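Some chains omitted; the rest stay in position.
Labels run A, B, C and D following the written order; every chain starts at residue 1.
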Amino acid sequence: MMEERLKALLEDLRSGRVSTEEALERLKALPFEDIGFARIDHHRAIRRGFPEVVLCRGKTPEQVVEIARRMVERGSFLATKADREVAEAVRKVLPDVEYHPEAEVLVWKGPDFRRRPGTAAVVSGGSSDIRVAEEAAVTIEAMGHSAERLYDVGVAGIHRLLANWELLRRVDVLVVVAGMEGALPSVVGGLVEAPVIAVPTSVGYGASFGGLAALLAMLNSCVPGVMVVNIDNGFGAGYAASLVLRRCEKVKSGG
Amino acid sequence: MMEERLKALLEDLRSGRVSTEEALERLKALPFEDIGFARIDHHRAIRRGFPEVVLCRGKTPEQVVEIARRMVERGSFLATKADREVAEAVRKVLPDVEYHPEAEVLVWKGPDFRRRPGTAAVVSGGSSDIRVAEEAAVTIEAMGHSAERLYDVGVAGIHRLLANWELLRRVDVLVVVAGMEGALPSVVGGLVEAPVIAVPTSVGYGASFGGLAALLAMLNSCVPGVMVVNIDNGFGAGYAASLVLRRCEKVKSGG
Amino acid sequence: MMEERLKALLEDLRSGRVSTEEALERLKALPFEDIGFARIDHHRAIRRGFPEVVLCRGKTPEQVVEIARRMVERGSFLATKADREVAEAVRKVLPDVEYHPEAEVLVWKGPDFRRRPGTAAVVSGGSSDIRVAEEAAVTIEAMGHSAERLYDVGVAGIHRLLANWELLRRVDVLVVVAGMEGALPSVVGGLVEAPVIAVPTSVGYGASFGGLAALLAMLNSCVPGVMVVNIDNGFGAGYAASLVLRRCEKVKSGG
Amino acid sequence: MMEERLKALLEDLRSGRVSTEEALERLKALPFEDIGFARIDHHRAIRRGFPEVVLCRGKTPEQVVEIARRMVERGSFLATKADREVAEAVRKVLPDVEYHPEAEVLVWKGPDFRRRPGTAAVVSGGSSDIRVAEEAAVTIEAMGHSAERLYDVGVAGIHRLLANWELLRRVDVLVVVAGMEGALPSVVGGLVEAPVIAVPTSVGYGASFGGLAALLAMLNSCVPGVMVVNIDNGFGAGYAASLVLRRCEKVKSGG
């Protein structure tokens, strides 16, 4: 549409309806991001079914309800860090919104939602890491992809992981969640060809320093190609995994 | 020796010297790992053309030459952190090995090397980051993919980045390299759909703390989906980018 | 020159042109011994309309009310980190005091307050940073200057910032507030000529380490001339911006 | 299911339906991990009387009760970080479970429990460290060994420690618990021949940084052979001490 406006302006100039000076002024006045940049991006986001994501932490239930309402009208809704109180407030008004209590995620997939190809594995170590792992898995599913959960396969009992070797090798991308020593992404990364996205968690105490130990371990993985997101950032890892899957889909369809 | 023991057991079963149940029990007692696991994995690595990677730092030129010789016989050779002395030692014996002095990488692509689909952009901020960026780019190319370099487009002059907006949006994966405040991956990540792999560098001084500032900035990116590797780990980022591209190729070809 | 003034005074005393008492008073007025120093400085502060600033954190509502009463008598009152309970206690007694709930600032401008020239822009990234940004903006306004707010223009959507390019370039000083990766001051700093004061916030989690990530990023800005204050120190940034504006005013008026 | 496949293969071999070579090949192709690895390990754990250990932190009383029930059926139960509420819930259902309130440990030793040779000393500095020391001591006792407690013998009064020199030299392994400056393991280590396991605690304030000071001190002990576990990890130290004692027992019995 920007192009149309530009073309119209040029036509006006050409036909003498505006002077050169006026055209110059109007050209300068166009916010440059409007040359197709911001707006197209916004439209595409809606068109492609990528929900905008709301972080509930720091917002009142009323604020989240209000945002949810407007987003549902626009076709999709995904909110993270939604505690039970927020969830109930939203679902009272919008009963179709799903609540994933372990992940603390609210999802409304909308009429344009469709299942998409590509499968991610979400792997986690201890049972305390499941909250973060679920945030990743629910995000991947909200984006339309499949998520295979493989929980409680920490490195203390390596056989549990090896027993699922086939699953690990079958998927297109892996999100590996671990707290404490954060060793799981290295071990998993050594077993697979697909990209591995590591999520350190704040699970632990003492010299875990709120997840710093796991974070540093993952950044120093001896397995090349392990990529890391912020501590407890299950949403970010799930989002990144979906970006990889989408890109593969795009490549597949010649996009 | 494992194989001999297995074979003997099977012969015993076949000849009736042991019962099925007893054979089953004895099989369970065998250490599992020797059943060809490592070997198969190794074969696959060679078959798929993924070069094994040698870290030259901490090795003498003679050692690198010796390793290079054996790897070239097996079909591929990629070595990182190769200074000029090492490079000359290797190229004296193996003149076909390419040396990329800025990246400090040695590559010999071998007869099985082939160009593969998929393009990565390697984007960097200051001119001091180019060394790390080149390590990423050369790694991607050694893996068979294309790398488009976009250097010296730091956030201090955002227009330089925006001027290359089309390139950024066209590629399949992005490696974004930055030192100092490490802001570039966030800005780039806000402009593209493809996955972004961020590489903090140790470029800077004072409160950069050897790249810690850039690392933390990238981990805290407000753009969802930015993934981070270790400080100065251009090789790891390039490898990860190639894993994403390979996966896309695999998906495309129905693999 | 001090010596000359002293000598002249002593001569005046000796010759009877001034009385002992008067000489004593004038001596007291000389910098910078106890007896006159603080007072002079204090008088100037009041004369120039710079309110003294009260930090409410760690004080009871009663204590703040008591301080407020005395300061209002002396002509101005500015208090930061004032929660709703404190605000109500103060306003019950001094209903003319304004409360800015988002900034958690109490202001009473007094009869000597006057609008002064100079405009600061207060720019912030995420909506969680607004609290700190408002503290800066309200401080600037309490000092008599104008503050133009430009919120929610984080680097994840760079076009929102660029769309306000003219505003950014028009103002005399900028306060740029950002949490998480703290990239906004670098991007803004690259677009403007005026001085940029960066405020890291503790917004974020995990490897944000309470604002450390944003702080380090801002200190390492690749844009020369970015200046940084403490994490969440909106007041300090607003105060510094006002110092710059006052200085310009002074220069302008030949001060 | 793995077992069925294996059994069928062996039957085929036995009956001549497959050749030895073919059976060998098919065996190699089986994912190795399912050949009883996990199970055997599990059986051994039960057989040797090592209780599995439950971390109560982050679990509801109901969850702990449920786990306790199942573990008691399987013959042993040890749970750490069990507060009074959890303890009461468990003991309501399983009144034979012992609760050690200072250690916050629940133990049910089961019919197979037996006293084993070997004695550990558990030494601690300040009275605030006793909670962690007790966790170590109760763990050692739950493993069947003897624990001699020597508390409140901090380095500020070195004579209290020296007065117990004989005890320190008599035991087979020592767990030394200390917060603040963490000097106790060095002093103890200089007095004994047996291995010393040091446990830093988070007792302290200010520059203790949650136990970091004690942790670093212990890692830098000038006494060779001091080994360190995580801050406040009394359980881990007790477990490690028991591993040493078991190994000695095994060596003694020619195991």
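Keep this in mind: a contact is a pair of C-beta atoms (placed from the backbone, for glycine too) under 8 Å apart; a residue touches a chain by one contact, two chains touch by 3 or more.
Note that this is a predicted model, so its numbers are computed, not measured.
K.L.:
Copy number for the full complex, please, knowing 4 are shown in place.
P.N.:
Copy number for the complete assembly, per this file: 8.
In the analysis below, only the chains that are shown with their structure count from here on.
K.L.:
If you walk from chain to touching chain, how few steps can bring you from subunit C to subunit D?
P.N.:
2
K.L.:
Between A-B, A-D or B-D, which shows the same interface as A-C, counting it as a repeat when over half of the contact pairs match?
P.N.:
A-D
K.L.:
Do subunit A and subunit D face each other with the same patch, meaning over half of the contact numbers show up on both, or with different patches?
P.N.:
Result for this pair: different.
K.L.:
Could you state the distance in Å from the CA-based centre of subunit A to that of subunit D?
P.N.:
Result: the chain centres lie 39 Å from each other.
K.L.:
Could you please state the distance in Å, as a whole number, between where the Cα atoms of subunit A are centred and where those of subunit B are centred?
P.N.:
Each chain's C-alpha centroid was found; their separation is 24 Å.
K.L.:
Starting from the mean Cα coordinates of subunit B and subunit C, work out the distance between those two points in Å.
P.N.:
About 50 Å, centre to centre.
K.L.:
Can you pull out the residues of subunit D that are in contact with at least two other chains?
P.N.:
Answer for subunit D, listing residues that touch two or more other chains: 32-33, 37.
K.L.:
Testing understanding: with touching defined as stated, what is the shape of the graph linking the protein chains, line, ring, star, complete or other?
P.N.:
If you draw each chain as a dot and join those that touch, the picture is no line, ring, star or complete graph.
K.L.:
If we use the touch criterion from the header, which chain pairs count as touching?
P.N.:
A-B, A-C, A-D, B-C, B-D
K.L.:
Subunit C touches which residues of subunit A in the complex?
P.N.:
31-34, 37-38, 58, 200, 202, 210-212, 215, 230-233
K.L.:
Where on subunit B does subunit D make contact in their complex?
P.N.:
Counting only subunit B, the residues touching subunit D are 3, 6-7, 10-11, 13-14, 16, 20, 23-24, 27-30, 32-33, 35-37.
K.L.:
Which positions of subunit C touch subunit A when the two form their complex?
P.N.:
128, 157-160, 162-163, 205-208
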